[in-house]
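Removed: one protein chain of the complex. Kept in place: all other protein chains.
Up next is chain A:
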């Protein structure tokens, strides 16, 4: 969930009234935001780097507000204020307009064929006669960063470039060239570098290093030039220094390059709708023309208003309220969804503004009506749905066995389903390739290399972590292991195993054997060769030779019991003899 940090004073100024922290927290809660933290730059620095470093930092109060991940229109002060003011009916939602420049000189961006392999899409727009202040400028930069981190998926899907239009002259060309042929002075650098040098330059940059991989291995890098060959940007890495925006910039050229055109359009719409507030003609955006290499031409930003019709009855029924159509329309209008009742009152027409790309279905509209109505004003009801409950048979058996294993004096452990290869192979004296283990592709540490194929390692590690406890230690676990199985759609399946372990100064094989007899008694399986259970001497590298037996029941092998091999005991950092039992309980269902 993205967090937006805004200055409290600035926020209250824009809202035209003051709130106590509690009042503002409550307002956020109703609107679906969360006032996560009240802090200041000074607080943040002293928390992160220690008190000494914070000296001189600003102690202006900041609100950190959590915004739902799909509400890109609330990612900056401008959008938050607009959303809240409309919600509280203090203003009407602005209407955003795309205008063509009066003199007909529309800015043009031409996309060449070479971009197809690396980053095929671009959209653009112009913010004309904008007035920045320090706070507005900071918010403008911040919003781009927030968009980059969220909808743009760390610039992989979309990258935004904003430029001082008065420093360049169109038409602009979006192309892709070999890195050695691209040469310019990157933003805030004092000299020119080639594209390859730029990649090296930013390899250690705490921010930019995360974006290099997006184009690094491509033969051609994307780049935007003006008509004089000035580099605007090398997306998605860095802008040129030449077109840098300052507090005095009056005209901003916005370009978004992308691998996902839908997202590029949304990002452009959000950025220009938010900041057109500061244009001379408020909430208007000057169009730009984008031409693909095949000649197709598009005008951006789209700033499209979409109309939907939803029946008031449906809204009421889905929420569980009974509001008049006119009051539902009013509720929706408070959510920036301008609505009115049409016809004989059996339909509501809703206009979805370009800022609300999150509204893709009637259910999104219904949710907004519910939010405006107030979730906590909705009458709670109990559904009349009549059903008979059933337990999952495997879990039912597990629950019953757990109770009786505890009654037999064993204590239940709860160990991880993921572990290292070493745990299930080397430490038990087997080769990993002979296990049917499922392997994880991207473990951050060795603890998450594989899913366990046995419950034994988890119990042995539990004992190792509790060596100071009085002996004997008697533990059990009934839980799932995972093994590859090509008959399953995903190629693997769980298996419910019962595992028990006895750790003392003597191996206690008879104790573990006795537990097996007790489990079989509980499962009503008699000791018999014909139809019951039996154990038969077996070899297993985990167990001491001659001290291991295989367990057969229901006509199949269900597991083993035995005294651990001294190597196993040592590898799990234990010092006492130890015996154990592990069986599959699924045949007893």
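Keep in mind that, in the parts below, a contact is a pair of C-beta atoms (placed from the backbone, for glycine too) under 8 Å apart; a residue touches a chain by one contact, two chains touch by 3 or more; residues count from 1.
We adopt the following convention: contacts and distances are computed from a predicted model.
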item	value
Chain excluded from display, named as in UniProt, from "G patch domain containing 1", "phenylalanine--tRNA ligase", "Rab proteins geranylgeranyltransferase component A" or "AP-5 complex subunit zeta-1 isoform X1"	"phenylalanine--tRNA ligase"
Listed residues A:8, A:293 or A:318, member touching the removed chain	A:318
Hidden-chain contact residue, picked from the options A:141, A:406 or A:446	A:406
Which residue of A:94, A:443, A:532 or A:587 touches the chain not shown here	A:443
Residues belonging to chain A that touch the chain removed from view	1, 29-32, 34, 68-71, 153, 157, 260, 262-263, 317-321, 360-364, 366-367, 370-371, 375-376, 378-392, 394-395, 399, 402-403, 405-418, 438-444, 447-448, 451, 458-459, 461-462, 464-466, 469, 473-474, 476, 480, 482, 484, 486, 489-494, 496
